[in-house]
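As you look at this complex, bear in mind that one protein chain is not there, while each of the others sits in place.
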Amino acid sequence: MNSLNNNPKRVAVIGASGYGGIQSIRLLENHPSFEVSFLGGFNTIGKKWNELCPFLPLKNNPIVQKVDPDKIAESSDFVLLSLPNGLSNELIPELFKRNLRVVDLSADFRYRSLEKWKEIYKNVPKSLNRKDYKLCEEAVYGVPEIYSNAISKARLVASPGCFPTSSILPLMPFLKQGIIETDGIIIDSKSGTSGGGRVPKEHLLLAESSESICAYSVIGHRHTSEIEQELSSFSGMNIQLQFTPHLIPMVRGILSTIYVRLRDPGLTAEDCRTVLQTVYQNYKTIEILPVGKYPSTKWVRYTNRVMIGIELDIRTGRLILVSAIDNLIKGQSGQAIQSLNIMAGFPDYMGLPLATYYP
Amino acid sequence: MNSLNNNPKRVAVIGASGYGGIQSIRLLENHPSFEVSFLGGFNTIGKKWNELCPFLPLKNNPIVQKVDPDKIAESSDFVLLSLPNGLSNELIPELFKRNLRVVDLSADFRYRSLEKWKEIYKNVPKSLNRKDYKLCEEAVYGVPEIYSNAISKARLVASPGCFPTSSILPLMPFLKQGIIETDGIIIDSKSGTSGGGRVPKEHLLLAESSESICAYSVIGHRHTSEIEQELSSFSGMNIQLQFTPHLIPMVRGILSTIYVRLRDPGLTAEDCRTVLQTVYQNYKTIEILPVGKYPSTKWVRYTNRVMIGIELDIRTGRLILVSAIDNLIKGQSGQAIQSLNIMAGFPDYMGLPLATYYP
Amino acid sequence: MNSLNNNPKRVAVIGASGYGGIQSIRLLENHPSFEVSFLGGFNTIGKKWNELCPFLPLKNNPIVQKVDPDKIAESSDFVLLSLPNGLSNELIPELFKRNLRVVDLSADFRYRSLEKWKEIYKNVPKSLNRKDYKLCEEAVYGVPEIYSNAISKARLVASPGCFPTSSILPLMPFLKQGIIETDGIIIDSKSGTSGGGRVPKEHLLLAESSESICAYSVIGHRHTSEIEQELSSFSGMNIQLQFTPHLIPMVRGILSTIYVRLRDPGLTAEDCRTVLQTVYQNYKTIEILPVGKYPSTKWVRYTNRVMIGIELDIRTGRLILVSAIDNLIKGQSGQAIQSLNIMAGFPDYMGLPLATYYP
Partner (left out) sequence: MNSLNNNPKRVAVIGASGYGGIQSIRLLENHPSFEVSFLGGFNTIGKKWNELCPFLPLKNNPIVQKVDPDKIAESSDFVLLSLPNGLSNELIPELFKRNLRVVDLSADFRYRSLEKWKEIYKNVPKSLNRKDYKLCEEAVYGVPEIYSNAISKARLVASPGCFPTSSILPLMPFLKQGIIETDGIIIDSKSGTSGGGRVPKEHLLLAESSESICAYSVIGHRHTSEIEQELSSFSGMNIQLQFTPHLIPMVRGILSTIYVRLRDPGLTAEDCRTVLQTVYQNYKTIEILPVGKYPSTKWVRYTNRVMIGIELDIRTGRLILVSAIDNLIKGQSGQAIQSLNIMAGFPDYMGLPLATYYP
């Protein structure tokens, strides 16, 4: 923690050994006004952090602790939950009782409708037992550039993942203003393998995924319905879209190539750029490139930034949006801390990396 | 050359130090009924092959020679041209005079209309001087699984490149049979960096292209019009489509994710699979995967094979085709030799690798 | 199987789903005089091969069978064992009773002394129960370019792995002829991640091992003693050496940089090259590069070839040998089939790939 602030806000991080947890701790360590006040885990209770993560030594070498709401409340103002799906929902009411405010990295509260969540996440153990309908309705979907006001007052922010973030941000302004057709949207996304997490799986081995690209879950990927929920709310229409994720041989980054059709054939690419720039002009975390320039994921790696390229094919009347993010920062931990910044009354971009190292 | 055949057909390879040339020589060396009879070059005249390519030593260590049509005619039955665009068209008439048959890897004869070629390749030096309209009409577009008959009798085969091959093969049967809408076709392609060739360019450096993905030429890529020419001829309609290439951090392979809409909503994914299987059943070079299985480019790496996956989204009425090839074999040299096989009266797959090494 | 031979030799492959098994089947399929006659497994019994490995479809789509010595004997002439360490030694006597000859890819018979094996592999379950001292003495260490005669008559060949192969072949001639000091040998090896196998482990994930290099087992790596056994036998001295393996971000390949000191300071680099060339002149599988040319692992990828570079530093009197192999072919399955070739009376290189695809 940088000691630029005499009274830093204290953040408990629960679930610290996955990529989400590691990344959150890394970012909070460099934040001028937050400090990691509690490290909670499950399989690693009692272990010292610096032995678990020699690549990211912390000054005081904290010990991973059992998740005890009382202890968390003693030490912390905010809680960042980085748990597998289906585990947050029992813990959160306990944290609320102790006046803690929560940002949750799991999918548990990303749907306003618990029924919808149960349909999509039916394979999660005990998913059918959940009854926290009200909490689902209360939770704020944590895209800071869209829901800033709600986030500032929220008790619970459901921070979205990488594919929805890279899809929703470029599309929102066009849907809200009715500029594009709501039918026929195609999102072709390409993700690095860190999106699959740190638990070893065969298809994520370097020997398997290097020198290869494949599509997966071509229909029915979980994130399809999450993206549809958000886009539908912007447009007021029931949107059904095509979302195809691909696994590509790199560690970090998501590129989404988005194909939509303009309603008004008179619009130019520059007009479309203006739409995006106007909506996002106050956000340092979003950069709209000049028409005809397309982002590489390398340009946003290790940053909390979205870069968006724009192209218009007048032959086909189709607008093509290309968005690039770092899947573990703007697509995960960085975005969660961006929400924490807003909850704590700080500028949303505070303490978050905005410039990449290159190459 | 394997000596299984007493009278191997003799092939001259012109332009041998790029990836196309290297790959052609590698494949011909292992072919039971072809032999490399002449190595022609420009910048490397007089050099010994094994010094240029210590990684691919040839038994007799041939010397790269000046491109002399008489000498080629003395030594060879066929000519494989692997030259930059705009250089083949002056050489070919000389080869024809000497009764040589030619497979050309460049783009010079891929358009039946020379005017169209001049429009697309206007930046090629001397492109405006070309007057060989008839030769353009005569040349056969070299997709062996589609134009086998014409190839068998051709003097000149214009062998297509990687993006068109991966796009045309999955779409042809559906367009010929009028199963899909000709409007609204989207081809989202992802290519390894070897597609950019062996001449050093900044964006192809490992330091630049590794750990990154980007789209390029989002509108107006040269191959768009080539794909449109072929698809239009299958359907009898003037097709305009969306084609977006992406550069991904791997050496070899192209994956094309193709989005089309079914005309008849009553068709199932299995029906669509049957369409493809029926058309291509006699070709060992094309494998149609079971519905719901999608190919990785790793599955076809170092082979002359196309793998195609099929998915149907009944919510949106959209058919999604995913095709994978090795860009330097089925997308370049292997396909050219497949045409040579047909021209020489051999089985089309003869001597070409069909099984990958894994991983 | 190519049907060039009317009476192909029949090979049972036991343990087929790891990289060793997959690679063996791939190579045997393309071999002109072997055929895979039996596929034996454990966890995958009853499954069809083409579902397990859609990337390597076999024509008859065989079913993985229980390992039954009688059935193996009915169908097969040879057995290729690709099992985890500690499992082969119970099966082999049963195979011997049925007159089968065996090539074993595990470490179980690589030590002439069973006591030494127990010391090194003490963590293998049941290692202490082994009593097959005689079998250990009988087994032939399967480096075909060194032990060709013994292999031709062997019942059991213990095929060595990647690090020893890349270390022993360049050093053997110099030690046999007493040209180098037996003290102070340093082998600095760099391996791709496929050497770690196909069972998922955290450190082999692309997200972990890509864009990184590390040393591991800097002292006491298992292969140290295996290399020392062989080198000691060549020199007649008890050799103790430094062997440091490194994990590098690529799928395949091993490069070993070997530092030794010449006994006779009058020797030149060319002299040293002559030593290697003379010893290995009859082997197509070994290529000695000109002095000052060093191999890339890419030059031998997907081949059964070793490339060796030579350099002599007259300032320090040190000879530096750089050897490159494909760890899964010359370092594993290819070398095993090279031994099978010798056992069957075929040329040792028969049916094995010797030229790489490039790039």
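Odds and ends about this structure:
Which chain is which? They are A, B and C, in the order written, and residues in each are numbered from 1.
FYI, a residue touches a chain if its C-beta (ideal position, glycine included) is under 8 Å from a C-beta of that chain, and two chains touch if they have at least 3 such contacts.
This one's a predicted model, so the numbers in the text were calculated from it and none came from an experiment.
Across the whole complex, the hidden chain's contacts among the shown chains comprise A, B, C.
Interface note: of C:16, C:255 or C:336, the residue touching the hidden chain in the full complex is C:255.
Checked against the hidden chain, the listed residues A:37, A:209 or A:296 yield one contact partner: A:296.
Across A:37, A:88, A:159 or A:194, the residue that sits in touch with the chain not pictured is A:194. Residues 184, 186, 188, 190, 192, 207-208, 210-216, 218-219, 240-242, 244, 246, 248-253, 255, 257, 259, 294-298, 301, 309, 311-313, 315-316, 318, 320, 322, 324, 359 of chain C touch the missing chain (whole complex, contact as defined above). Seen across the whole complex, the unshown chain contacts chain A at 4, 19, 22-23, 26, 29-30, 53-57, 194, 198, 210-211, 251-252, 287, 289, 293, 296, 298-299, 302, 329, 355-359. Residues 19, 192-194, 196, 198, 200-202, 204-211, 249-251 of chain B touch the missing chain (whole complex, contact as defined above).
One rule holds for everything that comes next: only the chains that are shown with their structure count from here on.
The greatest centre-to-centre distance from chain C, using averaged C-alpha positions, is reached by A. Here the spacing of chain B and chain C, counted between their Cα centres, is 37 Å. Computed centre separation for the pair chain A/chain B is 40 angstrom, with centres defined by C-alpha atoms. In terms of their C-alpha centroids, the spacing between chain A and chain C amounts to 46 Å. Each of the following residues of chain C touches two or more other chains: 19, 194, 198, 210-211, 251.
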